[in-house]
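Each chain you see keeps its place in the complex, though not every chain is here.
By letter and in written order, the chains are A and B; residue numbering begins at 1 in each of them.
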Amino acid sequence: MIASTESMPLRPEAEVQLDANGNLRHLLTLKGLDKALLTEILDDSEQYLTAPGSLPARSQSLAGRTVGNLFFEPSTRTRASFDLAGKRLGADVLNLDVNTSSRKKGESILDTIYTLEAMQVDVMVVRDASAGVPAYIARNVDDHVSILNAGEADVSHPTQGLLDLLTIRQHKGAFDELTVAIVGDIRHSRVAMSASQGLATLGVGELRLISPPALAPDPEAVPEARIVDNLRDGLDGADVVMALRIQRERIGNLDGIPGIDEYFANYGVSNERLELAKPDAIVMHPGPMNRGIEIESAVADGPRSVITQQVTNGVAVRMAVLERVGRTMSAK
Amino acid sequence: MIASTESMPLRPEAEVQLDANGNLRHLLTLKGLDKALLTEILDDSEQYLTAPGSLPARSQSLAGRTVGNLFFEPSTRTRASFDLAGKRLGADVLNLDVNTSSRKKGESILDTIYTLEAMQVDVMVVRDASAGVPAYIARNVDDHVSILNAGEADVSHPTQGLLDLLTIRQHKGAFDELTVAIVGDIRHSRVAMSASQGLATLGVGELRLISPPALAPDPEAVPEARIVDNLRDGLDGADVVMALRIQRERIGNLDGIPGIDEYFANYGVSNERLELAKPDAIVMHPGPMNRGIEIESAVADGPRSVITQQVTNGVAVRMAVLERVGRTMSAK
């Protein structure tokens, strides 16, 4: 997709995300964003929450701005979440189905971006299956354009990370005493990466990444975490249990990766196994769920589940991030 | 699509559609809605009609609300009609192409719904090829969410039924003296079902359902109708003639179902055959038309055709229904 003549970036991404005054300009990764900034974003997000059944929070803080959703991978929930977040802030939202049009014509990704930039699309929300694409785009856009990463390969999904942090904070308050257990295909999970980075920055007490050995992460990628291959040890005394979606095509197809039944038996989050966690532990999942594989239906629908609250928080953190990059633009 | 572990509903749908005060909360079927309510909806719809060439009717009665279009079957006209109806009432409209995203990922339909609910999508417009899906969803959503059926298998298409009733009322006034003839593949037609149910409730004089014997309905499904296998008898003295779209793949492929030429010869609505109907009979079709198969082009474009008026009425009845369920929400 990226023409071979275009060289990939080397500079650390954190640098790229903030402008000269330290304001958020792009959101590519939670890595490198400091505790104060993450906390501010979570605080802002709370403003965008209203009681269920009441009208959603709205403002006109992005009125006149244009948000472009460029999803090079299919998505329902994240696309819808950004779409609603943009509209509820008064922005014009442009949804581009990039699979079926410019890709077909072989246009380079930067030319697509330059085209949108020239149409005065101020914020581009990008989902892509290739690592490095959002940062690559961010380094090449004009000063007045913001790039938001809406899911990047196995690498990063920062708004998902933020909504996970917000959900945990709402239920548990301070992070420093918490034990958070993330279970599933850690190696291929951008959700686990972003959550881990955010939790480390906020000073989580203990972070455990639980998976079959073949799906364990590179320890250097997550130095702050304890890598566990055993669900029993992983859940013991946990305050927060996050089950990850497993790609069905991964199960049983690789050496050392169990089949569906075996996966559920060993790594599925069930009520029985949750007995090991704290009595008031919450259960999270980024969706969409494979019920009966990585999570038991009784857990997903049970009293400890905060899964739909995560979705609600998703719209709120996206509104907070959009509003914030919009403010950075206006300040220039 | 619906996981086998989820049990399907048994309660009558009419109960589900109204809240404790008798206000419309969901629109799943016309069956069980009383004459007063249908008449109120038709009266409301009239407010949303303006002269051709003038600006369409608008209001802000759904401002701040979100309407989600979930079309699990492809559709141009019904989707566009709901899209415009929502926008013209000031709602945010979220169009989800569910075929190409969450279905691919194997998410259960209820999890998709719960996700949208958590995003504060207030009204979900659902089209699905499986019977029972809209009611199943309606039984499972939160109190503050409305489900509108935009076409359900062979079973129900209530906003189409309403637009048909409105169109007939505009031309003919009272229903009790009218003879309405519906011709085509009655057995597989949600359009015929909803029209029949609505006409029965409004006290139509006579309802005739005309089709080749192999495409005749189950008489128990339409007790109010006279089932006719002969176009000549069916059209005799009719005030209203509604031709249904025939699926080309059905013609000539089943025992007892004629080929295209034979179908047109025996069941096509032509000017010649309309001589049998009343001189001021109107001709209807839900679209999209197969010209030359179920309807002669000269009829579709002729003075008796009210087909484009049906489309205009479609936007109006959808605005009336959206406004009404929005009122039910606000009253809670």
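One rule holds for everything that comes next: a residue touches a chain if its C-beta (ideal position, glycine included) is under 8 Å from a C-beta of that chain, and two chains touch if they have at least 3 such contacts.
This structure is a prediction, so every number in the text was calculated from the model and none was measured.
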Hey, this file places 2 copies; any idea how many the whole complex holds? 3
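Convention: only the chains that are shown with their structure count from here on.
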Taking the mean of the CA coordinates per chain, how far is chain A from chain B in Å? 40
Applying the document's contact rule, which stretches of chain B touch chain A when the two form their complex? 3, 5, 64-66, 68, 92, 94, 96, 98, 100-102, 104-108, 111-112, 114-121, 142-144, 329, 332
Mind listing the chain A positions that touch chain B in their complex? 50, 52-53, 55-56, 58, 74-77, 79-81, 83-84, 87-88, 248, 287-291, 297, 308-312, 314-315
